[in-house]
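Note that this complex is displayed minus one protein chain, with the remaining chains in position.
== subunit A ==
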Amino acid sequence: MTAANVVEAGAGGTAGGPGEPVLAVRDLVKHFPVRSRGLVRRTVGDVHAVCGVSFDLFGNETLGLVGESGCGKTTTGRLLLNLIKATSGEVVYAGRNLVELSPGQMRPLRRDLQLVFQDPFASLDPRMTVNEIVAEPLRIHGLFGSGTQGRDKVRELLKLVGLNPEHGNRYPHEFSGGQRQRIGIARALALRPKVLILDEPVSALDVSIQAGVINLLEDLQSELGLSYLFISHDLSVVRHIADRVAVMYLGRIVEIADKEELFTKAAHPYTQALISAIPLPDPRKERSRKRITLTGDVPSPVNPPSGCRFRTRCPKFANVLSEAERRKCVDEVPALTDRGQGHASACHYAEAIKLV
């Protein structure tokens, strides 16, 4: 245990100190096979769900991963935890490449890396009481302890997520969505993890409840020194909670930057369209805003466009670029690098714009 920012000893090696990433993701690729119908079910193609995603997650940091449905953000989250096998690439945690580990080797590391799911109705077993749900990871990892030890831990966890420990004997159906999401967070925290992957944790909640859960996540982070990968389609929530933001489109990260940079100097046309599409709860600003509307729909990930994957919907490609400039978009995959905007974006013709 060398890291200063880790609260309590979890098992499974050391996490990086400040400056060195806790979790390093390199060129992560996941292709899902598409099979033909009928008896033989030959593989006829691949869904290119995640294509060469790289990023670092630092200690005590929140990295927002945003994108629309089908962009591969949830798949990325699951690849990080080795819940689905990556086609290629590396996820390095505590000096080990998780992608190569067997489920048995992975198990001790799961204490450090936990997941909170989107749907608080589907992710809790309806036949277990809340105490049992929160105690399950402790039992699996042999940490429940004897006597009242385990029970005390569970009570402590419920208190930590702002729930009344007296309610531990209730079943999930007796709780509202916001309360269930808190139970899911308590379960994820049971093993004192260092990294939480939060997959749309507040998307299913009404705003007044959502605010409480967001506040809770912020408190937990500062109390426990957690690192969050916050997967969401809601940029307003991400702007509130994240330190850095990565934007995904069709399996690739198109832009990654510190939060302020991204929202004030978005360089990739997709990020710009995404930011300008979010309605603001402010009538005057909303009336005076210029909106970048995208045409068409997201192309199929089975057969993604060559070169830049966003070019089929890109307003810049359609309206601004010359024929010669467009060739580059068609032929060449734009690398995710800084082109003079102060942060990395994957557009040959990146240009920072202030939108909000």
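The criterion applied here is as follows: a residue touches a chain if its C-beta (ideal position, glycine included) is under 8 Å from a C-beta of that chain, and two chains touch if they have at least 3 such contacts; residues count from 1.
Here is the rule we go by: contacts and distances are computed from a predicted model.
Matching "GIY-YIG nuclease family protein", "Xylose transport system permease protein XylH", "ABC transporter domain-containing protein" or "Protein lplB" against the UniProt entry of the left-out chain gives the name "ABC transporter domain-containing protein".
Listed residues A:V92, A:M106, A:A211 or A:I353: the one in touch with the omitted chain is A:A211.
In the complete complex, the hidden chain is touched by one of A:A277, A:V302 or A:A335, namely A:A277. Here one chain is not drawn; of A:G52, A:G162 or A:P305, the residue touching it is A:G162.
Contact with the omitted chain, checked across A:G89, A:G178, A:P193 or A:G251, is made by A:G178. Note on the undisplayed chain: of the listed residues A:V116, A:L235 or A:I256, the one touching it is A:L235. Along subunit A, the points of touch with the absent chain fall at residues 68-69, 161-164, 176, 178-179, 182, 206-212, 214-216, 218-219, 233-237, 239-241, 260, 263-264, 273-287, 289, 291, 293-298, 356.
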